[in-house]
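Here the complex is missing a single protein chain, while all its other protein chains stay put.
After this line comes subunit A, so read on.
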Amino acid sequence: MPPYDDWNNIDEEEDEELQDPSVYETKKDVILFCIDCSDSMLKPYDDPQYEDVQTCHLFTALEAAMQIQKKKIIVGPNDSVGILLFNTTRKSETSRSQGSEIKRNTFLFQPIGPLSAPKVQEVIQLLDAAREDPDELRKTFPPLTHGRVPMGDVFTSCNWVLRDGAPKTASKRVFLITDEDNPHPSTSSKQLITSARTTLIDLTQAGVTVEPFFISTEDKPFDVSKFYSSVLLPTNLEDEDELQQDSSILPESISISRIEDLLSQMRFHEVPKRALFSVPFELANGFKIGIKGYGLVTEQKKGSYKYFVDLGDRMEVATVKTTYVDEDRQAEVDKTKIVYGCDQGAGGTEEDEDGEEAAGGAGARLVKPGSRPFFTTEEIRSFRTLGLEPGIKLLGFKPRSELAFEDNIKHSQFIYPDEMSFSGSKRTFSALLRSMLKKDKIAIVLAMTRRNSTPIFCALLPQDENVDDSGWTEPAGFHLIPLPFADEIRSAPIQEGFRASDEMRDAARKWIDKMTVKNGTYPPDSYPNPALAYHNAQLEASAFREQYDPDSFEDLTEPKYESMHKRAGSFMKKWKDDLANDNSANLVVATTGSKRKADVSVDEAEIKSKYDSDQLSKLRVDQLKEFLKAKGQSVSGKKADLVQRVSEWFDAH
């Protein structure tokens, strides 16, 4: 969402870029946490992080749910979340807004509803109490001691809870958290499996996706084949992606993890996967496959502020409506009647003294009746698109090395085959991907991903499937990297400069080597956006009506000075000394500018001596300015300001 001042200016025809992030935000997301509350989930064990603290799986699961809630509330303030517990004897209170009683031994802790501060606080308070008293959770949610709830009942409860609480257009998901891989070991299991499967189908048909998070421990490894593999659906109506899954293949989104990884596993699923576009990919004339595009890298901005109306008892968001008016007439103009032209130009209205031609009031254009000097919406769209239909067209291949670092202008997108629009897309896509990886090639393509966008040239960078240390699998597909146009490339404004000797270079390399992570890369995960985090922390405090303590904030993007100096400090000093003794210290750049710039180059030492003797005001304004400019300081203001600023600079250095 753009910041407030921008969303006034959104123009349907020109908001290409703005649509990008909003895709995530206009559709609501609903998550129902469905957490197993059985005896094993409540079994206390030592907290791995804190000493002398006992924790249990349920605690961790609830904490993870709370963390997700906190994150969601900021990323998607209109999303809804609920928490359902099963295998507990606690009864639901008289069905609040609940249309129907849910199944026995399932308990609705938080009904589905829009996120709010009190709701998050409720979970936080429960968790705090549980920290104090390890039995708190057991007391609050007494576990079912004999047997287990049929999973079918659990799914049915989920269905009802979502049915009653979730907005109709939202994407709905159930995060199923359990450590029991075989809930129904008894003889009657066949029927229970069938019923679980049937109810799960009902759930799926209601547009709900079930995302299982199975907890596996050393003592109790989680075996999917015991029960879940025959129950879980490979298909999913909500996300048509999964429709294409062959039923012989296991669903992709099962995650089995250690309890410690639960939160990070959930983070992967935090945002529902949504395609930004679904278009044909034309490999050659008459050879098309289907693909979908996803935004894997998009700048996450702060939420925009809103205008609220104080209604006494509460605050209500005001809706902002934009209209177009003919100012001379003060009349609102119907959207369909708007036509488009170019700027009329601002200059020279005063010279219209003999203005019988230019009459008609400011900004109006007179033409013969029946003529139309402006374009319709349709026409200007065809200018944007050059008459192309959305799609990606392959132009040819180049070696990977041809993709220059500086040929970048925007973030990339990720494309993945779509078997639903063209059958055979997957094998063709795979073959192309493998072939390009083998030959180390990139493809140049012409891409227009949406009906209203402009055609751009992109490089397709093949991505092999990769499993990293954290267990995250980098998916296979192509990165669609927009290339700059000739219009977007700027030439280097500086053509020559003094260069370092090999000795200087080697001296620099020594400290650089000390700061190098040998097998490292740029780690996005290590750098949460500090400005965003700082903003969100204050927003949370404001909503919780707490005082925010700015000192508690830690900026993880700041350089690790301690270790830098410890490792490389001495080499840096050596390099600095070398630099001071380098020939270049005595050189002066010949000023190439015009005559007026006669003698502004003042030695820093000279200024320093003036500073020390408090005689800065003896210097001329242009000299002061030159010095400040060299230090990257502002050169505005009167002489006194400049003197002030120069002495401030010396104070600081």
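One rule holds in what follows: a residue touches a chain if its C-beta (ideal position, glycine included) is under 8 Å from a C-beta of that chain, and two chains touch if they have at least 3 such contacts; residues count from 1.
Here, contacts and distances are computed from a predicted model.
Chemist: Per UniProt, what's the omitted chain called: "N-acyl-aromatic-L-amino acid amidohydrolase", "ATP-dependent DNA helicase II subunit 2", "MIP18 family-like domain-containing protein" or "CCAAT-binding factor domain-containing protein"?
Modeler: For the chain missing from the view, the UniProt record says "ATP-dependent DNA helicase II subunit 2".
Chemist: Would you mind spotting which of A:49, A:319, A:547 or A:613 touches the chain that isn't drawn?
Modeler: A:319
Chemist: Among A:182, A:229, A:617 or A:636, exactly one should touch the missing chain; which is it?
Modeler: Of the candidates A:182, A:229, A:617 or A:636, A:229 is in touch with the missing chain.
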